[in-house]
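A protein chain is absent from this complex, but the other protein chains hold their places.
For chain A:
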């Protein structure tokens, strides 16, 4: 047989290309960050500040507050939340073996939201020492628990014998979202005025309330979830062939699933706790990256973190610009950008059976 002559050019190496993309995306993130620092409601420009610093002049009180207490924490929060949403989207899609899975769409976001509202409203009834112990982690951790519960439930409902049914997953997600929404509604009636203000503010899905306190509240959970998710690349690749095959090529499937579910819940929970429900980043970002550089999770997960951060920072800039000096909730901006992409994916998959 002409076996040896068949080996001609070496196969394309999409993984190296996808890894080269890390650098391009990192550079783009720096640019997006600069834009975000430059633009805002106050007439303070980062470029002018830099120029003045270069001339050795001191910064004014106003400039310092705008830069260090408003724009920098907002940028940091945008990066954290964007990366968290995109990575939890990519992880969830790998876990459910389906590109339409997204924590926002399948009710995990709503579950995390319920956890956060519970913490805000019932936090008042907790003993003082418990509140002091939990500190600013109370709301993020509660959101994480809510997200964890709903991810576990969703996985149990929609997966049989290692195969996930998309239809069941989406429908179960709708039911979960409705239930969490209804329970959240009841809690809102129980809330007092101050809590109500917290809730409205939070429910808008916005980075407007960004502060260093929020960065410190969500940061640790998000960073831990990211680190955990980055270890899943090989395992999720194998899982693309099904749970049985993944186990047969040497993946500890049970452990990997637990880590993936915890990472999704932690990242989604922490992101929801500080910024409300921001949709579509988790679905659009991995989808774009799969088109650009292939589905290999070893490169997809870090790239998703970078592109998610970029998109959310830019969406935040748009949110601040369109109706300046007021601003749009960022959830509206991501929905306007993301919903058409979602429909486009559905359109392209039409005709292909989604069993």
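Just so it is clear, a contact is a pair of C-beta atoms (placed from the backbone, for glycine too) under 8 Å apart; a residue touches a chain by one contact, two chains touch by 3 or more; residues count from 1.
Keep in mind that, in the parts below, contacts and distances are computed from a predicted model.
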Notebook entry, point to check: So which of "Sulfite reductase", "Iron complex transport system ATP-binding protein", "Cytochrome c domain-containing protein" or "Xanthine dehydrogenase subunit XdhA" is the UniProt name of the chain that got left out?
Noted result: "Iron complex transport system ATP-binding protein"
Item checked: Contact residue for the chain not shown (choose from A:147, A:295, A:308 or A:331) -> A:295
Item checked: Of A:98, A:184 or A:268, the residue in touch with the unshown chain -> A:98
Next item on the list: Among A:241, A:322 or A:336, single out the residue that touches the unshown chain.
Entry: A:241
Check: Residue-wise, where is chain A in contact with the chain that is not depicted?
Finding: 1, 3-4, 6-8, 10-12, 14, 97-99, 234, 237-242, 244-245, 247-253, 290, 294-296, 355
